[in-house]
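Note sheet for the following structure.
Missing here: one protein chain of the complex. Every other protein chain is in place.
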Amino acid sequence: MDDNLGYLFAAFAVTWLAIAGYLLYIGQQVKGLRDEVRMLNEGDDSPGV
Amino acid sequence: MTGETPYFQIEHVYKRFGTKVALRDVNVTLAAGEAVALLGANGAGKTTLLRTLATLSRPTRGTVMAFGVDAWSARPDVRARIGVVAHQPYVYPELSCTENLVFFATMFGLSNEQTRATEALEQVGLIRRAEDRAATLSRGLLQRLNLARAILHEPAVLVLDEPDTGLDAAGREVLSEIVRSQIAGGGGVVLTTHALEYALELATRVIVLADGRVVLDDERGRVTDDTVAQAIGGGAVMAGR
Amino acid sequence: MRRVWALVWKDLLVEFRGREFLGAMVVFALITIVTLNFAFDLSRGDREAPGAGGLWIAFLFAGMLGLGRSLAVERDRGTLEGLMLCPVDAGTIFLGKFISNVMFIVIVQAVSLPVFYGLYNLPSLRPMVLLIAVIGAIGFAGLGTLFSAVAASSRAREILMPLLLFPLAIPLVIGTVQATTLIFQGDGADAWPWFNLLAAFDVIFVTLSYVLFDLVLEE
Partner (left out) sequence: MMQRKPANRSDMLVTGLGVLAVVVLTLGIFMAFVYAPTDRDQGDAQRIFYVHVPMAWLAYLAMGVVFIGSVGYMWKRSARMDRLARSSAELGFLFTTLVLITGSIWGRPIWNAWWQWEARLTTTLILWFIFIGYFMVRAYAGDAERGARYAAVLGIIGAIDVPIIHQSVKWWRTLHPEPIVLDTAGPNLPDSMLVTLLVCLAGFTLLYAFLMVLKMQIEWARDVLAERELTALLAPEGNQAERRTVATVSHKVSGAAED
């Protein structure tokens, strides 16, 4: 019966890891966009991203 | 020019492909009885402008009015009233000249397909090769078949992309005759070509494009050969009409 | 409607004279059917199911070959633009292409079914099998014509077509293979529920493809 518990944790772990990974991926996107907006606001002519 | 609505009226048209801007703030009108020669170096945007007029390409910005209505939303109606010749032939090599024209006559909704096909073939001087397959035609004769296809449905406007390529002297005469009769009949013509003197001989108005911008747009009478050549080469911006 | 038949007439004439892909489709279907013999041992045991499955794999992949080519050739030669410049709506062009595509697949089936009967002595010439063959061809050609227009103007056409078409055609694959198996096994009376599924699939997706074709064809 105990290895059943192993599968349970595996399933939950995979789910939460995937969702956490996705949140990180989204975080990167938001950060990238924030940099670009900041670059725009400062109106400098630095090369585009 | 009579006051009725012009055939084509395009304002502030832009067209971009990725980061390349093919057309930049182009304003052009084409009225009845006008033969416009569209000139410019390679990559100046001539073909893109023609494709926009022919409703084959949607402008990134700006408005394209044809026959008084928005060209893009009334595509089938506009296409029924324009005849187009492009770089690539629109005819099927496996079909004979007559079969091709009968097919397109049907597609254009004409009732007398056969007679209309024969008439068009006579007009371009291909009647002798009527039953031969298009694949057997030379580059020049194929271009004539293309021309025949464009005039099948007696369109109001002809949109011709370098129609003179591959044509021999006789072929050019056929083309000139078609353009002249189109203008005489109150229709309109827009054509691009690399043969400068041929264009100036036919056109009632000259437009020069450079780097996607209209740098010259003037009556044929008011421009000399070298001002046009200079516009094409130099790309200097000249106050047009 | 006259224009739809003009389009079909044009497609058939161009194909019979130009032999661009019909021949390749027939040969491809035949070689797949022959390969069946080595893939699953069809000489003994319950061979109706693998036989029917193999037959339909041959039809679907041969169909895929033809569907992909039909619009790709027109776009590459520039003749597709010539069609779009005629004062017709996209639906008419779709119907023309769709009907000629169905005809090509049916021709491939007409050649393959007797050969299959000859090789494996499975009753592939029963009228019910012919009916299912045509129904399957209609559904597959409907979606196939729509997505061949999508693939024709995209990169990596050869991968895109199967990847788009096969997942969506799963109900068609299941329906045709199950119905054909039942017909091979008995008189096929109980194949009718699958027939209804296929008929519904055809009606839904041919209509949808007709409606959505304008969204795809427009430059």
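A, B and C are the chain letters, set down in written order, and residue numbers restart from 1 in every chain.
Heads up, the rule we're going with is that a contact is a pair of C-beta atoms (placed from the backbone, for glycine too) under 8 Å apart; a residue touches a chain by one contact, two chains touch by 3 or more.
Just so you know, these numbers come straight off a predicted model, no measurement behind them.
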| item | value |
| --- | --- |
| Missing chain: touched chains present in the view | A, B, C |
| Contact partner of the left-out chain, one of C:12, C:119 or C:160 | C:160 |
| Residue among B:61, B:87, B:139 or B:222 that touches the chain left out of view | B:61 |
| Those residues of subunit A which, in the complete complex, touch the missing chain | 1, 3-5, 7-8, 10-12, 14-15, 18-19, 22, 26, 29-30, 33-34, 36-41, 43-45, 47-48 |
| Residues of subunit C (touch criterion as defined above) contacting the omitted chain | 143, 146, 150, 153-156, 159-160, 163-164, 166-168, 170-171, 174-175, 178, 193-194, 197, 200-201, 204-205, 208-209, 212, 215-216, 218 |
| Hidden partner interface residues of subunit B, rising order | 14, 16-21, 24-25, 60-61, 211 |
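One rule holds for everything that comes next: only the chains that are shown with their structure count from here on.
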| item | value |
| --- | --- |
| Distance from the mean Cα position of subunit B to that of subunit A, given in whole angstrom | 53 |
| Rounded Å distance between subunit B and subunit C, as computed from the means of their C-alpha atoms | 39 |
| Length of the line joining the C-alpha centres of subunit A and subunit C, rounded to whole Å | 43 |
| Interfacial residue positions of subunit B with respect to subunit C in the complex | 54, 56-58, 76-77, 79-80, 82, 84, 86-95, 99, 103-104, 106-109, 133, 149 |
| Touch list for subunit C against partner subunit B, complex | 2-3, 6-7, 9-10, 13-14, 17-18, 77-79, 81-89, 218-219 |
